[in-house]
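Note that one protein chain is taken out, while the other chains of the complex remain in position.
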Amino acid sequence: MDSKRTEKTAFIILLLATILVIVPVALIILMVLIKGLPALTGEFIFGMPREGMRAGGILPAIIGTAFLVLGTAIFCIPLGIMAAVYLNEYAGRNWLTRVIEIAIINLAGVPSIVYGLFGLGLFVTFLGFGASILAGSLTLAVMTLPVIITATREALIAVPRSFREVSFSLGASRWQTVRSVVLPNAIPGILTGAILGLSRAAGETAPILFTVAAFYLPRLPQSIFDQAMALPYHIYVLSTQVPNVSVKIQYGTILVLVGMVFILNVIASIIRARFRKRKTW
Amino acid sequence: MKKTFEAIIEKMIFLSGIASILFVVLIFIFLLKEGLSLFATVNPINFLFGKNWYPISDPPQFGILPLVLGSLLVTFGAIVIAVPLGIAAAVYVAEVAPLWLRDILKTGIELLAAIPSIVLGFIGVVTLAPLLKNVFKLPSGLTALAGSIMLAFMAMPTIVSIIEDSIVSVPKSYKEGSLALGATHWQTIYRVTLPAAASGILAAIMLGIGRVIGETMAVLMITGNAAVIPTSILQPVRTLTATIAAEMGEAVAGSNHYYALFAIGIILFVISFIINLVADRFLHKK
Partner (left out) sequence: MSKIKVKNLNVYFDAVRVVKELSLEVEANEILGIIGPSNSGKTSFLKTLNRLNELYLNSRTTGEVYLDGKDIFIEIDKHLLRKRIGIVFALPLPLPLSIYDNVAYGPRLHGIINKEDLSQIVEKALRAAAIWDEVKDRLNSSAFRLSGGQQQRLCIARTLAVEPEVILYDEPCSGLDPISTLKIEEAMQELKKNYTQILVTNNVKQAARVSDRTAFFLMGELIEIDETKQIFTAPKDKRTEDYITGRFG
């Protein structure tokens, strides 16, 4: 029965390893909750920063992040959906398709700081947008594009082939088939992927460092050409650049960002679950 | 009328399709545009292999060897920690955990993936660094080891989910065949299932490496920012990514310092390209 004992030991080790991975997650969440919750007052969420960010609220950062997410969505979601439609519904199996796929893999793997450099070089400097919500959104959009394309592709692939065949057999053109049968049935999957992609964009610091993030801007952005504060950058600044910031404010800001990201994730999960239930095929 | 509308839409769809290629090319071009300007005045060999990174001294020195070694050290440490743990966790979740626990664990891993890296960096600085400082009696806990541990955590969701997928897609018949011959579940796992999932495990490692090498903010906060050639993992180091983030704010546009940071960007771009391509090969080898 030696092998049985080996198995038992092995499984205990595996369990311990898994616990080692999971427990810190729970601890981190608890820590952020416990230390950050006390900070969440009305003034904190809706007020402006004061005293060089040691007091007051983080509204500009919240609004800045919201605008960035909105801008990112506008730039990358339609483009990403159409790109995925091309790949799955139109493209043949040729070298061009392969090159596109390699490009997407590449885009997905580029380090976020390199996106920051790219944004600085192209949007801020070359196109002259300056450090702005526009430049930041465009940079985040390029970064999020591969996520949207991949998620949309998977949603499109999940639509049964037979739907398309039926549509074509009735004399539909390819675009008609995509528009009336494929896309409507892929929307929940696309939405889920898009929300998850945007939630990642919301939490990114490196791409916005040189393209939009303002260190201290105690007013709300007035136009897309304005710089803006943003939550991830604000966290960075509060932890490294501003001396004597209260722990409460630091964790409060973290909690707001993490809360935003989690809420988006939960919404995406709900969409995914409800769709699975409703799916008649 | 309708036909032209459709033709326009289909043209737009095609253009969107090739947009990805356009963006990759654009990124590369803009990195090159600024980065290559460095080599008008600085010898590439000195850049790549120079041991001194003193961009603001007079005269400035742009040797990235300490940064490269910093990145390599932190990455290596992270992979050494993350891969065994990741395989173990993936095996547990995919093969051993009872169903009710499986969902909780998978949710936990997804939560980890959702936490922004800046937050993990911050948590690392306030919890992990002091811990290491006490345990190893160091002047500061902001070290390569701290970075490796945090990065291992960040890479974990990627690694675990890919390996888990690979394990799950090993044909049931392999497992059943092994059990039918009298092997225990554990023996089946390490003799049959894991080897069969090997290409997926390799892909996970590569993608994990890619994830880790590309991480910026967390390493910036937790590895101590000393751009010197590391001799031990308990030292502060500086990675390629953190350098860009830390110094771009001060680099004057058009200066050599500015170009040098873009040049580092080129290197990161090329490295991640190769890693991701190789990983994709492994993933599709099945």
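Just so it is clear, A and B label the chains in written order, and each chain counts residues from 1 on its own.
Note that in this section a residue touches a chain if its C-beta (ideal position, glycine included) is under 8 Å from a C-beta of that chain, and two chains touch if they have at least 3 such contacts.
If you're wondering where the values come from, they're calculated on a predicted model, not measured in any experiment.
Undergrad: Determine which of the presented chains are touched by the chain that is not presented, and list them.
TA: A
Undergrad: Tell me which of A:34, A:127, A:166 or A:247 is the one touching the absent chain.
TA: A:166
Undergrad: Determine which one of A:77, A:113, A:155 or A:181 touches the chain that has been left out.
TA: A:181
Undergrad: In the full complex, which bits of chain A touch the chain not displayed? Write them out.
TA: Within chain A, the residues that touch the unshown chain are 92-93, 162-173, 176, 180-181, 185, 280-281.
In the analysis below, only the chains that are shown with their structure count from here on.
Undergrad: Distance from the CA centroid of chain A to that of chain B, rounded to the nearest Å?
TA: Computed from C-alpha means, the inter-chain centre distance equals 17 Å.
Undergrad: Which of the residues in chain A come into contact with chain B in the complex?
TA: The touching residues are 3-4, 6-7, 10-11, 13-15, 17-18, 20-22, 24-26, 28-29, 31-32, 79-80, 82-83, 85-87, 90-91, 96, 99-100, 102-118, 120-122, 125-126, 142, 145-146, 149, 173-176, 199, 202-206, 209-210, 232, 235-236, 239-240, 250, 254, 257-258, 261-262, 265.
Undergrad: So in the complex, the part of chain B that touches chain A is made up of which residues?
TA: Where chain B meets chain A, its residues are 6, 9-10, 12-14, 16-21, 23-24, 26-27, 30-31, 33-34, 84-86, 88-89, 91-93, 96-97, 105, 108-112, 114-123, 125, 127, 153, 156, 160, 184-187, 190, 210, 213-217, 221, 241, 244-245, 248-249, 253, 261-262, 265, 268-269, 272-273, 275-277, 280.
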